[in-house]
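Here the complex is missing a single protein chain, while all its other protein chains stay put.
First chain written, first letter: the chains are A, B and C, and each begins at residue 1.
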Amino acid sequence: MSVTRDQIVAWLEESATVLMANKELLTQLDSAIGDADHGINMARGFTKVMEKLPTVADKDIGNILKTTGMTLISSVGGASGPLYGTFYMRSGMAIGSKEELTDEDLFQLLKTGADGIIQRGRAQLGDKTMIDAWLPALDALRAALDDHAGTVAAVRAAVNAAEQGVQDTIPLQARKGRASYLGERSIGHQDPGATSTFLILKALLTTLEDD
Amino acid sequence: MSVTRDQIVAWLEESATVLMANKELLTQLDSAIGDADHGINMARGFTKVMEKLPTVADKDIGNILKTTGMTLISSVGGASGPLYGTFYMRSGMAIGSKEELTDEDLFQLLKTGADGIIQRGRAQLGDKTMIDAWLPALDALRAALDDHAGTVAAVRAAVNAAEQGVQDTIPLQARKGRASYLGERSIGHQDPGATSTFLILKALLTTLEDD
Amino acid sequence: MKKLINDIPDVVKEQLEGMAVAHPDALSVHFEPNYVYRADAPVAGKVAIISGGGSGHEPMHGGFVGMGMLDAACPGEVFTSPTPDQMYEAARAVDGGAGVLFIVKNYTGDVLNFETAAELAHADGIKVQNILIDDDVAVKDSLYTAGRRGVGTTVLAEKIVGAAAEAGYDLDKCADLCRKVNMYGRSMGMALTSCTVPAAGKPTFELGEDEMEIGIGIHGEPGQKRMSLTSADEITAMMTAEILDDGPYSRTVREWDRDNAEWVDKSLTDAPFKSGDQVIAFVNSMGGTPVSELYAVYRKLAEICEARGVKIVRNLIGPYITSLEMAGFSITLLKADDEILKFWDAPVNTPGLRWGA
Partner (left out) sequence: MKKLINDIPDVVKEQLEGMAVAHPDALSVHFEPNYVYRADAPVAGKVAIISGGGSGHEPMHGGFVGMGMLDAACPGEVFTSPTPDQMYEAARAVDGGAGVLFIVKNYTGDVLNFETAAELAHADGIKVQNILIDDDVAVKDSLYTAGRRGVGTTVLAEKIVGAAAEAGYDLDKCADLCRKVNMYGRSMGMALTSCTVPAAGKPTFELGEDEMEIGIGIHGEPGQKRMSLTSADEITAMMTAEILDDGPYSRTVREWDRDNAEWVDKSLTDAPFKSGDQVIAFVNSMGGTPVSELYAVYRKLAEICEARGVKIVRNLIGPYITSLEMAGFSITLLKADDEILKFWDAPVNTPGLRWGA
């Protein structure tokens, strides 16, 4: 099965919806080990994305993703702005002018985006960041695709892995971002950025399931 | 009867004693319509006077008074410092090298001193200042001396007039000093400076009565 | 009380010691009696400008000692006027032969102590004059009272007259200029919080979370009225109106007659601001208010002045005449003619105010 341009647009819309629905949760998580603004930042960014989307909804997927990245970069600020912004910019560049994606394209989209985050933020697995959601999700997705699971099933596997990754951030001591200033006091709290990453992947699943 | 140099020294010592004994009262009166430091200021000043006095106790009266004035001026600050300082400076100049005072000398001492305060502070009767204690006291002293009352009796009359003058400051609205910023809110409070003037005159009476 | 201090009796002394080690090129500090003086004093042939008052208003006055401003500053205890021996000794130390001008904020204590100092200096053969600053429009009636307090205009007068002395003005011309600056300047202050005198240990007055005090002086004394806290724009509009709408102001000041060695009364009346006036606008923090908030105030002040036809040609924004850590601000407007502007722009090099050098 393939993922259409309209489904990508629907994914971004669904992402905005779930992130805003979880604004309080993300901010509250950030207040424990950060500066209590992650939900506010993500909501501000995706509100802007929703304003921009109509102007590019009929363009190719690369264009849509790059516009999303640029919009996040220029509206969020903080650490998550350039990180998520880079995710969409890089994935957009990888996909280029395609208007429909194979499963392999979808994997490349997510993989290139996540690699961009790693390159930018230099976080490794276990640093208590969004990377702790992205990497397990990508491994699960890769494995599922190799087992010739369908798109939806593969993405579901990725989402479940991300959810587990979020849980796994709780016992970690932060080594990147604001939380790292807290040293040991960062242990025992769930990472807000990993949580928002899980929500974005869940939004993708919801979108694909709808069809 | 005449007032000796030793009695002048005793008067200054007695003044220090009563002013320190009434430090709280004077400060509390000042806190109502000023800046809550009159008792502190007078105590600081007369403590210094007590330190200086032994070095001049054997000099002439003018010298003793001028030293007292200089000491107050250089240690009190605020409004009362230069005012009381001027009182003793001027009275000292008036008395000069005398070592014993006639009743008339005593009147001149107080009169010249009070005139100095008026000249310096430009307050008039009824402005709610120490002048409201000095002027009635001088009038009473003058009258008593003209009636050929004895020194002690004349000074007692002056003290009683001063005490009445202090009471009369209560209904007044201040027109000089810090209290004047309060306008009508200064009405209903007893003036701290008038009170300290009364205490100084009372100290004179106590000293003369002791002999 | 949360302050960076050691023993309370040492507060002023230790702060002065800090100034002395921090700014040896600009100033020195003499103790007992306490005064801050220009490192290169006495400057031969130059009129010496001296000011002083209670401590707690830093950088005023000690921070304004240096080239182009004050030759000496006499700090009293916190919020208590200094004693005449401080001003007298300072005058002897910095008089360069051209005489000494005392710039005095109009509080009875300051006035009387500076007058005594002037008499002592005169007796020593030092040419001396006292000029009062009484610019606080929050104090209304004046005819039979101690009159208006000296506040923000003091800073501007010290800068302008200091530059004039540097430029060779003689004592009388410095006095005339200082008198003019005082008559051209008007101020109004407000507080968001009280302040705590170290010796007292508790705030001078209490203010509720949503209250503010309008028309305060600079000693933590309560002001003209207490109101509920409102927006920066409304507060600025209200205070600017108090200044611009203030009518003619008359008072009698006492100045020194050198020839007859006596004090003479001078009756002075200054005119209200009018459309077409050029002004120096001074937005001052009372100590605890950060400069960022002052810019919000300045924005509105500039808008109002423009609407009223009052042209702001220079400005000064920051904490210059403070009340310890009090949060709040004051606005001073000074009508500026060419003479005032020339000396405002002249170089100044002090720890608290510096440009052109």
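Note that a residue touches a chain if its C-beta (ideal position, glycine included) is under 8 Å from a C-beta of that chain, and two chains touch if they have at least 3 such contacts.
Model, not experiment: these values are computed from the prediction.
Enquirer: Quick check: which displayed chains does the absent chain contact?
Expert: Across the whole assembly, the hidden chain touches A, C.
Enquirer: Can you say which of A:59, A:98, A:120 or A:142 touches the chain missing from this structure?
Expert: Once the missing chain is taken into account, the touching residue is A:120.
Enquirer: With the missing chain put back, one of A:7, A:86, A:169 or A:196 would touch it. Which one?
Expert: Within the whole complex, the residue contacting the unshown chain is A:86.
Enquirer: What is the set of chain A residues that contact the non-displayed chain in the whole complex?
Expert: Considering the whole complex, chain A reaches the absent chain at 35-37, 73-79, 81-83, 85-86, 120-122, 127, 174-178, 180-181, 183.
Enquirer: Using the touch rule from the top, list residues of chain C that touch the missing partner.
Expert: 2-6, 11, 14-19, 21-22, 55-56, 58-59, 63, 192-193, 209, 212, 229, 231-233, 235, 287-299, 302, 315, 317, 319, 322, 324-325, 327, 329, 349, 351-352, 354-357
One rule holds for everything that comes next: only the chains that are shown with their structure count from here on.
Enquirer: Which category does the touching pattern between chains fall into here: line, ring, star, complete, or other?
Expert: Contact map by chain: other.
Enquirer: Please identify which chain has its centre, taken as the mean of its CA atoms, farthest from the centre of chain C.
Expert: It is A whose centre lies farthest from that of chain C.
Enquirer: If you average the CA atoms of chain A and of chain C, how far apart do the two points sit, in angstrom?
Expert: Each chain reduced to its C-alpha mean, chain A and chain C end up 59 Å apart.
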